[in-house]
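Below: one structure, written as structure tokens.
Removed: one protein chain of the complex. Kept in place: all other protein chains.
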Amino acid sequence: MVDAEALTAWVREFARLVHEQRDELTRLDSAIGDADHGANLDRGMTAAVAALDAQSAAGPAAVLKTTATTLIKTVGGASGPLYGTFFLRAAGALDGVPDPTDPAALARAVRAGLDGVVARGKAERGDKTMLDALGPACDALDEALAAGKPLDEALGAAAQAAADGRDATEPLVARKGRASYLGERSAGHVDPGAASATLLVQAAATALAGRG
Amino acid sequence: MVDAEALTAWVREFARLVHEQRDELTRLDSAIGDADHGANLDRGMTAAVAALDAQSAAGPAAVLKTTATTLIKTVGGASGPLYGTFFLRAAGALDGVPDPTDPAALARAVRAGLDGVVARGKAERGDKTMLDALGPACDALDEALAAGKPLDEALGAAAQAAADGRDATEPLVARKGRASYLGERSAGHVDPGAASATLLVQAAATALAGRG
Amino acid sequence: MKKLINDPADVVADALRGMAAAHPDLRVDHENRVVFRGDAPRQGKVGLVSGGGSGHEPMHAGFVGLGMLDAACAGEVFTSPVPDQVAAATRGVDGGAGVLHIVKNYTGDVMNFEMAAELAAAETDTEVVAVVTDDDVAVKDSLYTAGRRGVGVTVLVEKLAGAAAEEGRPLAEVADVARRVNAAGRSMGMALTSCTVPAAGRPTFDLPDDEMEIGIGIHGEPGRRRVPLAPAREVAEMLLEPVLSDLDMTGGDGVIAFVNGMGGTPLIELYLMYAEVVAVLEKAGIGVARNLVGSYMTSLDMAGCSVTLLKADDELLRLWDAPVRTPSLRWGV
Partner (left out) sequence: MKKLINDPADVVADALRGMAAAHPDLRVDHENRVVFRGDAPRQGKVGLVSGGGSGHEPMHAGFVGLGMLDAACAGEVFTSPVPDQVAAATRGVDGGAGVLHIVKNYTGDVMNFEMAAELAAAETDTEVVAVVTDDDVAVKDSLYTAGRRGVGVTVLVEKLAGAAAEEGRPLAEVADVARRVNAAGRSMGMALTSCTVPAAGRPTFDLPDDEMEIGIGIHGEPGRRRVPLAPAREVAEMLLEPVLSDLDMTGGDGVIAFVNGMGGTPLIELYLMYAEVVAVLEKAGIGVARNLVGSYMTSLDMAGCSVTLLKADDELLRLWDAPVRTPSLRWGV
């Protein structure tokens, strides 16, 4: 069941991965950005976990909303509003849904999050941003669920799609975010946001495994 | 004959040696000072040679006086006034002397220069300054001449005494000049001014050789 | 990493304590990391709020005071402030005449200020106008990209719009001055060394001893190209050529020329660069009406400089000369 507890586990696992990969994210951001992506997300996700710990039991939407507002309050930079918006829209999509534990509801929530990132950041896929990991992941999730695959498998496919999308950012010339300032010199480096977004999807695959 | 031409040759040879040893003097000054002794003296001696070139034939005192005023005008720092005073006092000692080409007159001039450095800088031998090379050099010169040695030999002894004095500054703890700020840490390094003063005496030995 | 800091995580909070101690005429909200004019909000005066990532000091907090900003929000190092900070600043400077947000064009800054304005609109009826600065000619401007970065001109916008607000002019006019200054200003920067972000602990990029980066921003981003070290007079040409070919600066009342140090470059080199900048401008037939030489918008400990030119007119010169009393820019009072 993708309930509040499962979503909390997802957020926790994302926080754990971000903390573990903090230096690697910053290293990626050093090459084509300003060397803060790891510190930014780690600060935000640590705060999000603390906020969830402090909060009394609440529904699935509330878990994601708390995560969203905490990220917006603590991250800053580009990734703060973007990840914040992702979780906020995802929470909105779960709010008042009859059965939020339905995998399709999760897929709709994630898709709403993705649309929120697009609306907030005005980037497109191929611009060398987190969208290049998140977008393919959402597509893969939808497809797998539509094909009747169990949630486990669908999330696995999504994680793979995210990782592929992340890797595919390497040759791209950035058009959005800080990396765009480098022009041609941005090619040859993986986008840090695509790397962190991949962790987000991988966290879902790990934390929600067996909860379908 | 230690005439104007010979003294000009001395100044030129000193300038040549300073230029050649410029980096070494600065290296010594980096260890216990402010890394400018080579640049300072090279600037001053280059200007002194240019001033002598520009000046019409003049007496021995005038050669040293031009050198002095040029050094005072162009060097700055501690070494400018000190070397300037050295040459100024030496010029004064030659001024009006019946036979400035007499080696004893040269020795008196150099001694007057030394006294000028002491008066201006208020240092003593053993303070780890140029005096530690200049002082022994003057003594050696006097002694050799008193013992009836020819000028060549006397200047050779003076150059050796200067070099010995320079080397003897290495273990000393500086009490005057910039190196004194280092306290105990000044020990273990040769004093840059003692090194340049040794060049001054060596230049005399080379340039005045055979002029006794 | 060699820095005068305690824990890298505390750099911003610790520095704000120092600012508060050094400038008793400012009010520092440590929780929200906002530096206010001591007398904010001024009734009837348009409030000016700026802010951004820390690491650019004195920008922005050093420009809070009479004739310039009413509040500055300090984000984490190189990370734009969060909406709550900007909202707190906006509330705190609202004297009934509306609030101008001066935002440097970075995705993060723009989004966080936008979200703050949305918050402010939802909570109060404060009128907020945002002006985004984007003067860095090192970045190609295009509809399809994040656009140009906001750099040196931001300091000039804060000074000139601040003077307009101090005169009691309405929000629309103050915003107009800000937009006009941004439109008439162009910048270009270079780095001799990378900066080191405290939390990262090592230089953002490696730069060999005999090379420099041309077209860097103020966040340690590498520049557009790497070239061999060159004398200051050639550096001045490399910086001014793209500026002057982007915007015709001849004619009119001359320019305000701003030579800015990146944090690790001492003033002697900035004056030397200014001499070379003036030489290039003279050759191009451009007169300098006013100038500013110093480290006003830094990139932590990066060695390097940027040059900003602002095409001036009578009004802008009058606003430039108007009194300003802030920790880092002060004259006329």
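Read from first to last, the chains carry the letters A, B and C; within each, the first residue is number 1.
Operating definition for what follows: contacts are C-beta pairs under 8 Å (C-beta built on N, C-alpha and C of every residue); 3 or more make two chains touch, one makes a residue touch a chain.
All figures in this text were calculated on a predicted structure; none of them were measured in a lab.
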item	value
Contact list for the unshown chain, restricted to visible chains	B, C
Candidate in contact with the missing chain, chosen from B:A6, B:A48 or B:I72	B:I72
Per the touch definition above, residue among B:M1, B:A39, B:A187 or B:A209 touching the missing chain	B:A39
Listed residues C:D29, C:E269 or C:D313, member touching the removed chain	C:E269
Which residue of C:N32, C:S54 or C:Q85 touches the chain not shown here	C:S54
Touching residues on chain B - with respect to the absent chain	26, 30-36, 39-40, 43, 72-82, 120-121, 175-178, 180-183, 185
Those residues of chain C which, in the complete complex, touch the missing chain	2-7, 11, 14-19, 21-22, 54-55, 57-58, 62, 192-193, 209, 212, 229, 231-233, 235, 263-276, 278, 288, 291, 293, 295, 298, 300-301, 303-305, 325, 328, 330-331
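Quick note on the criterion: only the chains that are shown with their structure count from here on.
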item	value
Chain A-chain C separation of Cα centroids, rounded to whole Å	32
Whole-Å gap separating chain B and chain C, where each centre is the average of the chain's CA atoms	55
Shared-contact residues (touching 2 or more other chains) in chain B	none
